[in-house]
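Apart from one protein chain that is not included, each protein chain of the complex appears where it belongs.
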Amino acid sequence: MIRLCDLKISYRIGSRVINAVDGVTLTIPDGSIVGIAGESGCGKSTLMKAIYGDIQAPMHLSGGTIEYGLKGADGRPVTPATIRREWFKSISYVPQSSMNSLNPVIRIRDQFIDFPGTDSNKKRVLERARDYIGRLGLPPEALDSYPHQLSGGMRQRVMIGLATFFQPELIIADEPTTALDVVVQKEILMLLMDLQEQMGNTILVVSHDMGVHYQVTHKMLIMYAGRVVEFGDTESVFADPQHAYTRMLIDSLPTIGDDSMRGAVASAAGAGGDRAYRVEAELIEVKPGHFVARPAARDGAPA
Amino acid sequence: MIVDTKDADPVTMVVPPAPKARASLLWLVNPRLAVGLTILGVMGLGSVVLPLFAPADPSVQASYMRNLPMSQAHWLGTNALGQDIFWFLVFAIRNSLTLGVVVAIGVTIIATIVGLSAGYIGGRFERAVMLVVDTFITIPLLPILIILGALIRGNTSFLTVGFIIIVFGWAWDARTVRSMALSLREREFINMARFSGANTLQILVREVFPYVMAYTLVGFINTILFAINLEATLAVIGLSKVEVPTLGSIIFWALNYNALFTGHHVWLVAPIVATVTLFLGLFLTSTGFNQAFASKRGVA
Partner (left out) sequence: MTIILKTEGLNKVYRRGGLVGGRSVQALRDVDITVEGDRPVVIAVVGESGSGKTTLAKTLLRLEAPSSGRAVVYDTVVAGPGATPSRRAFLGLVQPIFQNPFEAFSRYRPVDAYLHETARRVAGMSGDEAEAAVAEALRSVGLDPAEIRGKYTAQFSGGELQRISVARALIPHPKLIVADEPVSMIDASRRMIIINLFKKLRDEAGRSFLYITHDLATAYYISDHVAVMHRGQVVEFGPARAVMSDPQHAYTRLLLDSIPTTRSRWRPRRTAAAG
């Protein structure tokens, strides 16, 4: 169970300090797929990087804490400073456009072997990799190929394979299917759901596509301007969205077979400016397990 | 900073929009560039202004007593030919710099025009042009100059040397500009300009060139360096008109009169120091610009 307490990630522009993540307090339950939605600039990618432990200058953790609820190899609880050692073991990350993250001059099987895994017997690792590849829906020849010989969808499966190989307890997938065609996207998402059910771990999926969230996630998190706007079971959030921003996100998805006018909320909101959506950092439970944040004070300053 | 644009995303609302690209040049300044420009400024200004105060034409031999040490009257002393070393050096720097700048202008103009048009227009035109460019690149410049110099020994006028350097030096930069134009050709704003009715020339000047400008500037300075270096090399070997004061010719005469062994170190050391300083200035300016452009691209 990951607990975020008033987390703040900031960076400097000139003399000003901008909070990319501005006070997020959250408990992410184990064993579920949590979706994080929001538009570009809302801080979701930064939040993921913070949880993953990949915050580098000019950004830094300026406030709050992250409790991972994990113990490292030395028996002590893992903190944001030590999370790096857990990469690919207890926690792994599938970045955006990760199909381009594979080393182009190394064969796929060597990317598996090169891992700083616990098993130093390379042959054994290779055997396990061959078994695993099949479960990912990849042909056995894929292991012996170079990345450019595989299609985008296949490379993404390889990335997911690398990320899940050591059965980490937490996987963070940042827009894992954004660059993929819709048919391949469905296959990858189904694969992720399968893996999660088998391994029982937690997956955080960042996506701007509300449809993907509806299909894949158990719980949903909506972010805006560095803060959490709404959080709850996916069913509940879609059936009864509590915050105007969530409603706008859901409304702007046209659906086949549905002839009603879409995007009216987004266009109307534009007139008042986006400040209408600014919220305070605190979340209030309005229904069991369903939280929403209050709108910020008039001038937008945090309470 | 409240900007009530209709669908601004939250972060851009908080961060003030970037100022007009050309308005302030503050982003240019970095220590490297500042030092480089200062050196160039001092030497350049000095070489233009000081000759106005020269007491006599320093290239005339036997104007003074020979091999005088450094003194109030002769700041760097005189050499074995009876010339004042300091004034000779000043004129030398001026001539070398002039040559460098003239060559750089010629090379940059030709390389930019050829490279941009070849890269952008493409097709058969490009292939033909690149054939010419590649031929010029493979011709080794120094041996040609040495041969020419040997043939016309000592009668090669200063400007002829410069002209030859332009003719054989433009090709390399043309190739680089062409590859930049090649990659720019595919970018969407080029299509946008086409559909706005712009013709090829307008696109090259208004759309493509601004992106190439940064490189052109750096290339310009590098060419100055290259030209001065080449001329100095020729002069030291004795293949250009060595009566004309240039950085290379001072060294030529100093070597010929064995300045090192006869103890007249100043004669040899002064031009070397001047040359190194000039090159340092050029190098720092060039890499300073490079650094400034790179960091601007990173932020903007």
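Read from first to last, the chains carry the letters A and B; within each, the first residue is number 1.
Assume a residue touches a chain if its C-beta (ideal position, glycine included) is under 8 Å from a C-beta of that chain, and two chains touch if they have at least 3 such contacts.
All values reported here derive from a predicted model rather than from experimental measurement.
**Q** Just one of A:57, A:81 or A:183 touches the chain that is missing; which is it?
**A** A:183
**Q** Given the contact definition stated above, which residue among B:38, B:71, B:157 or B:191 touches the chain not shown here?
**A** That would be B:191, which touches the missing chain.
**Q** Out of A:195, A:212 or A:228, which is the one that touches the chain we can't see?
**A** A:212
**Q** Decide which residue listed in A:248, A:279 or A:296 touches the omitted chain of the complex.
**A** Touches the omitted chain: A:248.
**Q** Can you list where chain B touches the absent chain?
**A** So the residues of chain B touching the unseen chain are 5-9, 12, 17-18, 20-21, 187-189, 191-193, 195-198, 206-207, 210-211, 300.
**Q** Touching the hidden chain in the full complex, which residues of chain A are there? Just list them.
**A** On the side of chain A, residues 1, 27-33, 39-40, 181-183, 185-186, 189-190, 193, 197, 200, 208-212, 214-216, 218-219, 233-235, 238, 248-250, 252-257, 261-263, 266-267, 270 touch the unshown chain.
Keep in mind that, in the parts below, only the chains that are shown with their structure count from here on.
**Q** From the mean C-alpha coordinate of chain A to that of chain B, what's the distance rounded to whole Å?
**A** Centre separation, chain A to chain B: 52 Å.
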